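For this depiction, one protein chain was excluded, whereas all remaining protein chains were kept in their positions.
Chains here go by letter, A, B and C, matching the order in which they are written, and residues are numbered from 1 within each.
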Amino acid sequence: MEKELRKQANRLLEEGTVDCIIGHAQGSLKFTTTPLITGDKTEISNLIISPFMHNNLANYLIRRHGKTGIVAKGCDSRSIVSLIQDKQVSRDAVVIIGVPCSGLVDMAKLESLTGKVRDQIEAVTVAGDKVSVKLNGKKKEYPARQVLFDHCLGCEFPTPQEYDCLIGEPVAAINDTELSSKKIADIKKMAPQDRWAFWQKQFSRCIRCYACREVCPACFCERCFAEESQPHWISPVPQWQDNLVFQVIRTIHVAGRCSDCGECERVCPQHIPLRLLSREMYDLIDEMFHYKSGMDKNAPPLMTAYEMVEAEGLIR
Amino acid sequence: MENETEKEPRIVGFLCKWCSYAGADLAGTSRKKYPANVTVVKVPCSGRIDPLFILKGLSLGFDGVLVSGCHPGDCHYQTGNYRARRRMALTKKFLEYMGIPAERVQASWVSASEGNKFAQVIADVVKDVKAIGPNNLFCAEGR
Amino acid sequence: MNSKKINKKDLKKLLDTWRRDFNLIVPVLENEVITMDVWDGKDTAFIDWYRNTVVPPKANFLPPGEKMISFEKKKDGIVLEIPRNGQRQIIFGVRPCDARSIAIIDDVFTETYEDTYYLSRRNNTIVIGLSCNSPYDSCFCTSLNINPVESAHVDLLFTDIGDDLLIEEITERGKGLLNMPDTIKKATKADTEKGQALKDSLAAKVTKQVNVKDMEHRLQACFNDREFWEKAAAKCIGCGICTFLCPTCFCFDINDEMLKKQGARYRSWDSCSFKAYTRMPMENPREERWRRVRQKVCHKYQFLPANLGVTACTGCGRCIRLCPVNWDITQVLAGVPQKEAARSAK
Partner (left out) sequence: MTVTQISQRKKYLAQDNVYLPHIVVVEKIIEETPSVRTLHFHFKDDTLNREFTFDPGQFAELSVFGVGEATFCISNSPTRQGHLECGINRVGLVTNALHRLGTGAEIGFRGPYGNSFPLDDMRGKDLVFVGGGIGLAPLRSLIWNVIDNRDKYGAIAIIYGARSAADLCFKYDLDSWKNDKTVNTAVTIDRNESGWQGKVGFVPAVLGEMAPSARNAMAVVCGPPVMIRNTFPVLEKLGFAPEQIVTTLEKKMKCGIGKCGRCNIGNLYVCRDGPVFTYAQIKNFISDEY
């Protein structure tokens, strides 16, 4: 698969159809990948396809000039399409190299399973729906279901919907949202005060590093409401009240744009369960407006469209 | 300090200038009696209301937020209230999921000719908000 | 230096005595995140699983958010009060890399003007070091000549040598804590040898290396090489993780809050990777992202060495391990051209 990807990337660069290629390269630490943004052909050989290509590369298309070739998994391609819907990216400025994704390995889950920290594990390879882990010489097998990210298990479109060329064969979706919906169901079971207390405790740990906002391709504002001082919507000091208002409003702002790529939860240094917010919003807009983000590049964005009759009974 | 529940709830009402605000005027001119807990903010259209205004209102200490606009179909800007409807529905549902009681965020359609409906809506909203007591969601010290 | 030792099983007794008249802070595991919190007194199991915290110990002296002045508009004018803080506390388990970073930030906050908020906490804190017996693969402290088993910037240094803990007294304050003759014994010659042997074996466990020799002048020479910095900043997304979680980053922001008649002035962490950091109403001198990445690297490896004579990086590896896009400062530093010929500034 990688050879095919590099061949395509080389072809695009040689033909001059794109100025630069955005893809994944081997990271400097074990089990990590790092985005590769390059225009010269010598670095194209670093492009890889691995079960650790977590980053949603659509994030780099925001306010980018010139023609770009971009490697896109299922969720990435949906983010690109939602950026196109929002007129942030024009379709002909982007050449999408679709990569069917069979799910990414969640190292946090692997660490709790093996009891070892990621740099003590020698190797992790994914074969079919088995993940084999090499640990001080011994090999151990785990079913993929226990090790993949929740959002990868619940992913409905692992094969990109919108692409110019596809690398390898389309992959069937696992589509098992049982894990994500169980966590959300636990939250919904709690009484409103307990839910509020739960969020109060979580957001008192947030240090406002804004990694969740900077890593998200759906967050493309030039200047975020969180940095406004006139009017002073929220305080830059990380009190839980302002952190909560920031996260709730950010989730509402990305409603209809978020493709549940799970990056916000993965990058949070304090492990705040942000997918409890984004996944719930993802399901909410599906249930209320039958809308899935990033499916059709010509459809108007969710919040600018309307139906003649909808959301009955909520308004007096 | 009076007893907790007797404390008069303070509600901010975002009224659309063309319909609800005119409806409020009509209720006033026709001497309708309705509670005075609502601080009115005139906005060009109910579509102007951003979920940030609602959450900011609650975090500043208002006990309830009311957004009122024209009935679907007779919005001065054609589609303002349709968008407001979708946005209000999503915001109410999501804030409920966060743990904010549903009565705190209310929405209503009041046209310019419905003076008594406006008085009725305000009375109902104040009754609902008084039932669930003052809003101390944002008061507790975090760390 | 006469060093003592204590058996791991007695550590709990020692911590109990400290806990009586100090606020004892130890590594804890909360929501799968290693952090530092008040000791619950149950056990000292953290000695086995603790490697290093996510949020560095600077948060105890320069918290993410802190009230500086509270003010109230009264009839006869504005009344200002300063909250009193700084109760006596002990922080147990500071790794040598974080210990040196605390010393660096101490210099900054006492140079020319003293920052009383920082110092009221720092002077009331006794820092107990713990040698690092399991560095991460992202650690590169040996390149900044920090040895995982040596630390001069702590009051006591504990070293894990099997079933005992070797204790080195560094300062008087630390020595005063060790008056428990029955549990704390004199270290035998064999123990100190084991400690010395650890110095090299653990240093070898730090795999990542970077050549920072003469980095200040190398950076000075390539400072205006825009193409180099644009390439280095290509994948950076401009979030605040590498600065907030860096033990030697101390930049802060001051903001006011006001509700009716009462308000307060708060200090909170700020990061040079944010645009708002230098945004002025008319212009923003560091608008582009490559300028902000350049500021972050050069502040640590060029500006502070020029101003205070110390490199403001301790190789703790947090910025590499926790970066969402795995931006690796050692790769950027390795890419800075070697300036053999021209040593001069321009």
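As a convention for this text, a contact is a pair of C-beta atoms (placed from the backbone, for glycine too) under 8 Å apart; a residue touches a chain by one contact, two chains touch by 3 or more.
Predicted, not measured: the structure shown is a model, and the values here were computed from it.
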For the chain that's not shown, point to the residue among C:38, C:152, C:180 or C:258 touching it. C:258
Answer key for C:28, C:47, C:108 or C:144 versus the chain not shown reads C:108
Since one chain isn't shown, list which residues of chain C touch it in the complete complex. 68-69, 71, 73, 77-78, 80, 82, 108-109, 111-117, 220, 223-224, 250-258, 263, 265, 270, 272, 277-283, 285-286, 291, 295, 299, 302-304, 306-307, 345-346
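The rule is short, and it goes like this: only the chains that are shown with their structure count from here on.
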Maximum distance between Cα centroids and chain B occurs for chain C
Which chain is the middle one, judged by CA centres? A
Find the geometric centre of each of chain A and chain B from their Cα atoms only, then give the gap between the two centres in Å, rounded to an integer. 35
Between chain B and chain C, centroid-to-centroid distance (C-alpha), Å: 48
Taking each chain's centre as the mean of its CA atoms, how far is chain A from chain C in angstrom? 31
Send over the residues of chain B in touch with two or more other chains. none
By the touch rule stated above, which residues of chain A touch at least two different other chains? 239
For the complex, which residues does chain C have touching chain A? 30-33, 51, 54-55, 64-65, 136-138, 234-235, 237-241, 244-245, 253, 255, 257, 266, 268-271, 274-276, 320-322, 324-328, 330-331
Seen from chain B, its contact residues with chain A in the complex are 51-52, 55-56, 59, 72, 79, 82-83, 85-101, 106-109, 121, 124, 137-138, 140, 142-143
Considering only the defined contacts, which chain A positions touch chain B in the complex? 187-188, 192-200, 203-204, 225, 233, 239-241, 244-245, 248-249, 251-252, 255, 280-281, 284-285, 288-289, 302-306, 308, 310-311, 314-316
